[in-house]
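With one protein chain withheld, the remaining protein chains of the complex are depicted in position.
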Amino acid sequence: MKRRQIASKVLGGLSALIVVFLWAPVVLIIVFSFSSNKYGVAWEGFTLSWYAKLLQNTDVKDALFRSLVVAGVTVVVSTLVGTMTAYGLYKLSFRGKQFLRTSILLPLVFPSVVTGSALLVFFTRLIHIPLGFPSIIIAHIVFCSPLAVFIILGRMQRFDWSWEEAAMDLGATPVRTFMRVTAPQLLPAIAASAMLIFPWSFDDFVITYFVAGVGSTTLPIYVFSQLRFGSTPVLNTIGTLFVTVTMLGLILLGLLQKREKR
Amino acid sequence: MMQTIDTEVSSQASIRREKRRLLLAMSAYLSPIIVIVFVFVFAPLGIILFFSFLKTGPYGQIVYEFTVENIKAVLVGAYGKIFLQSIYLALQTNILCILIGYPISYFIARYGGRFKALWVFLIIVPSWSSYLIRLYALKTIVGTSGVINDTLINLGFIAEPLQILYTPFAVMMGLVYAWLPFMILPIYASLEGLDPAVLEAATDLGAPPVRRFFRVTLPLTRGGLLAGSILVFIPTVGEWLVPHIFGGSKVIMAGTLVAQKFTVAGNIPQGSSLAFMLAATLILILYLTIKFGGREALERAL
Partner (left out) sequence: MKESETKKAAQKESICLEVRDVVKRFPGVTAVDHVSLQIEEGEIFSFLGPSGCGKSTLLRLVAGLENQDQGDIFIAGKVVNDLPPYKRDCSTVFQSHALFPHMSVEKNIGFGLVERKIPKAEIRKRVMDKINLVNLTGLEDRFPHQLSGGQMQRVALARSLVLEPSVLLLDEPLAALDRKLRKEMQVELRRIQREVGTTFLNVTHDQKEALSLSDRIAVMNAGVLLQIGTPNDIYERPRTKFVAEFMGATNIFDGRVAGTEDGMIEIKTPGGIRMFACDPKGMAHQDISGCSIHPELVQLMPSKDAAPSIDPRTKTVMQGRVHEVIYLGDFSEITVRLEGMDRLLTVFQTRTGEGVIRRLAKDEPVAVQWDCHHTNVLVE
């Protein structure tokens, strides 16, 4: 028993240390976003002026708008594609299914420079897709859909599909069965993937940078261009917003999961 | 007699009907993803392969002539060396992530209790938000005038600030910082999926805790390790931002090269060949890893 306690303390300490390590920069960003230090690197006194400046900054607002639109569309399309794909992959068996599954994994794990550059060349040289919203949204859908696929697929593995048989046996066509029985069961997974895809898309920099072209600045691109000049407090405020958005999304997700467990 | 012929014909027809039904269902559910995969993943890969074989003109424009220069440069030239260095660095990062990540996953799975969800939350949130800004913030912390150096100087451990940045060490630290959560989650998921009865049986059969870990727990979580490694190693090899921020021009990785060629140098054929070789290598590694059973663990992790 004693050994167990020692082990748990040691491991716990390590975990806490890592969590601190992971959060330290984030905490600093949040803290300094309220600091009146001009460069946002030290604490000088509480102020909300940077947030005020943020609200006035049209560039930021434009970029924010673009990011929100992209993320919004991406979430909707990706979860839709993800649900359909997961359903098809789970239910059907055919030759080449393994191959398809591995291929779907590719855009998810590939280094961003590879997908970004490949898509850029593709958009400019092969199929002429205008750089800007179209190219960005397509690119985001490409690397976010797999996430939805695997989250929903994972949830499907734990299903008892006899519900579908029962529904059909009771008179529901396959479409009605999906609407009345399957989709409600999948809702938690769909919501989970939506809440994970939104920050993933909202926060993406590298791929977006490659395919955005001139003038289509999303928030991360804006941040990058500003960071060249060194960190400023306004960036801290943006960072704080990012983190808050993600936190809210994940908290919502956690609450949803808790509710469903009951 | 007639009846047997009828039934045979009807069974053939029903097989054909089944096949048609399957095809219809497949196209209904899977057409979007098939379009995405073939049009937006394979085709682009194909086209950068195509461009790898083209020449670059004196002003940086593309000359449509066949050449293997670019490929050669990647395989045997200086670029090749950078490639290998990137792989080596990614491997080191991977191992480091495992060494740090596994104990943490184990802790949360075994001793987390009511706070498991909280721990997971605390680990996911940083990694899912504002990649860029976090990295820059970390950079300032580790910089010569950053928090760490300040504290060390104030405490009198060192006289002059340590040059942490712009070293391979810094890059690896940045990489681990960015990708550690992606190792923790799959391992945690596979640990959670262990049947506690199996562990009890092991103890009952005479295995002390440490031995039990190496003989039972570790092998059973092999899937999680594999999944985590896929999620960490592959993106890391082609990382651009982290080497850029933490290594500057001193540490160049494959990703940096690709980005450079495409943006600054505007040399598409060269960039393409680099990108393609990178992609090809990683696809190969991915294929091999999945052959050894990593996929299910990956799905479970999500």
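Residue numbering begins at 1 within each chain, and the chains themselves are lettered A and B in the order written.
The rule we apply is simple: contacts are C-beta pairs under 8 Å (C-beta built on N, C-alpha and C of every residue); 3 or more make two chains touch, one makes a residue touch a chain.
Please read all numbers here as calculations on a predicted model, not as lab measurements.
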Identified contact with the non-displayed chain, of A:Q98, A:Q157 or A:T173: A:T173
Positions on chain A contacted by the hidden chain, ascending: 160, 162-163, 165-173, 176, 180-181, 184-185
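Following the convention adopted for this analysis, only the chains that are shown with their structure count from here on.
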Touching residues (chain side chain A, partner chain B) in the complex: 3, 8, 11-12, 14-15, 18-19, 21-26, 28-29, 41, 80-81, 84-85, 87-89, 91-92, 94, 100-107, 109-115, 117-122, 125-127, 138-139, 141-142, 145, 147, 149-151, 153-154, 157, 196, 199-200, 203, 205-206, 210, 220, 223-224, 227, 231, 235-236, 238-239, 242-243, 245-247, 250-251, 254, 258
Residues of chain B that touch chain A when the two form their complex: 22, 25-26, 28-30, 32-34, 36-37, 39-45, 47-48, 51, 100, 103-104, 106-108, 110-111, 117, 119, 121-138, 140-141, 147, 177, 180-181, 209, 230-231, 234-241, 255, 258-259, 262, 268, 271-272, 275, 278-279, 282-283, 286-287, 290, 295, 298-302
